[in-house]
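Since the structure comes first, as structure tokens, the remarks are kept for the end.
Only a single protein chain was left out; the remaining protein chains are all shown in position.
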Amino acid sequence: MDQKINHHCAGFLSLIRQKRPLIHHITNMVVANDNANAMLAIGASPVMALSRLEVEEMTAQADALVLNLGTLNPEIVESCLLAGKAANRKGIPIVLDPVGAGATQFRTRSAKKILTEIKISVLRGNAGEIAALLGEADTMRGVDSMPTRLSPSVLARSASQNYGTVVGVTGKIDYISDGSRLFSVRNGHHLMTAVSGTGCMSSSLCGAFATVDTDQVLTSVSALGFLGVCAEIAGKEAVGPGHFHSVLFDVMYNMNTKTLASLLRIEVES
Amino acid sequence: MDQKINHHCAGFLSLIRQKRPLIHHITNMVVANDNANAMLAIGASPVMALSRLEVEEMTAQADALVLNLGTLNPEIVESCLLAGKAANRKGIPIVLDPVGAGATQFRTRSAKKILTEIKISVLRGNAGEIAALLGEADTMRGVDSMPTRLSPSVLARSASQNYGTVVGVTGKIDYISDGSRLFSVRNGHHLMTAVSGTGCMSSSLCGAFATVDTDQVLTSVSALGFLGVCAEIAGKEAVGPGHFHSVLFDVMYNMNTKTLASLLRIEVES
Partner (left out) sequence: MDQKINHHCAGFLSLIRQKRPLIHHITNMVVANDNANAMLAIGASPVMALSRLEVEEMTAQADALVLNLGTLNPEIVESCLLAGKAANRKGIPIVLDPVGAGATQFRTRSAKKILTEIKISVLRGNAGEIAALLGEADTMRGVDSMPTRLSPSVLARSASQNYGTVVGVTGKIDYISDGSRLFSVRNGHHLMTAVSGTGCMSSSLCGAFATVDTDQVLTSVSALGFLGVCAEIAGKEAVGPGHFHSVLFDVMYNMNTKTLASLLRIEVES
């Protein structure tokens, strides 16, 4: 492990707490509350607005935009496009979480449309979702990833080159690439898969971290590592997913950069 | 109590954990997160998709479909019908939770429409909701049951005969019938009524349990008994509804079939 990267990445947390960035979410009804609480736990400020009548105006105030397709419909896709264009005009980072891409044509098509019409900064998904966006078939079962033809690290790099965005492929090991560089994050805890919306939470965190540095590979690595480290600590304490879910916010809130730097397991893969 | 039934019912939990069934939910915004976490806690996999553009495709991947009318609108009713028809074509079980049927004409009418056009496997509601679907008046106040003319056990059997589906009427004692057989479940804890969505959660559990056996009376009995047993354990530990809400997921996650079998209070009523 490269201690210099760990310290650099951990430092982003302090910058977020100083900046208190406003993160506009267009997100799904299953995890909206968790998304908001994750933002507050790290010192960012969440706002959720969905209607096409206001998303551009709300985005114009924000420091980052998070688009999450978990319970999408045509109106939400339209709002994502409007907000995305406003974010592009303002030059703030956009994170896309293509929840369930590959599970239905509507999801795959909507995610691709957003990736085509909007300049996305970070695309964060599981292996099946990212593989589906690269044209692989049968990669998803609901919102769960199935085995993919390409490995997660290859998926991250390929999708990054294909869509011209930083890509984070999360799973047991997370891989993050900007098309040339490739990083891995080996933090995490198995209880993350027993609580709904930890993936969505990681996308929100990518949005908040993206506001404090222009190197969106490193901010995404840091966001995913941060969640993984917090999950490890919460997981040691928790007797089950209910307790874990609750403690996770406490750990995020109380995390300091020194502890974070010492526990991050980031590797430069290439 | 019949130890053979208890062991049989408890065994369904192991089957769910082996199968990891995908449960497609069209559910309400109040309890969507809890529904998802209940599924994950027992080893099932939730997916929430609402748009008519994708519900048929999502249902085609699922092992069961749960329709919950808690925050319905005409688009959601349309999606329920589309998903329900897809589930019927595939032959997977469908659970209907007619939240608030009887409270408004729109809810009563929508629930009846779904019951008429779709072959529902399990109808799960409180006494007031089921009574309203049998034509009794003034059975509901919001989403809470008021005293009904017919007793819960009679409601379960009558609604089952009327709609040709297994019916679970939940309350202090739960009654489950397929029109001929009638079972009761005497598990539960008073804190269940102090947390929103425990009824909705019981419907989700009925959906997951329905995927592991064709006898939908016994799978529903087991699902309701499972939740009641977990609530009893969580309720002993909890100092209030916030703590109870959190611990309930831990208990569901850590429950084993032996403990479950020993604590189930299932009776064959007739």
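Letters A and B mark the chains as written, and numbering starts fresh at 1 in each.
The rule is short, and it goes like this: a residue touches a chain if its C-beta (ideal position, glycine included) is under 8 Å from a C-beta of that chain, and two chains touch if they have at least 3 such contacts.
From a predicted model like this one, the values you see are computed outputs, not experimental measurements.
> Can you work out which residue in A:Cys9, A:Leu22 or A:Met201 touches the chain that's missing from view?
Only one of A:Cys9, A:Leu22 or A:Met201 touches the chain omitted from view, namely A:Leu22.
> Out of B:Met29, B:Ala60 or B:Ile173, point to the residue that touches the absent chain in the complete complex.
The single option touching the absent chain is B:Met29.
> In the full complex, which of A:Cys9, A:Ala32 or A:Val154 touches the chain missing from this view?
With A:Cys9, A:Ala32 or A:Val154 as choices, the missing chain is touched by A:Ala32.
> Among B:Pro21, B:Gly100 or B:Gly207, which residue is in touch with the absent chain?
Of these options, the touching residue for the absent chain is B:Gly100.
> Contacts of chain B with the missing chain: which residues?
28-31, 33-34, 70-74, 100, 103-107, 141-144, 193-197, 238-243, 245-246
> Would you write out the residues of chain A that touch the absent chain, in ascending order?
Its contact residues with the unshown chain are 22, 24, 29, 32-33, 36-37, 40-41, 45-51, 53-54, 57-58, 61-62, 75, 245-254.
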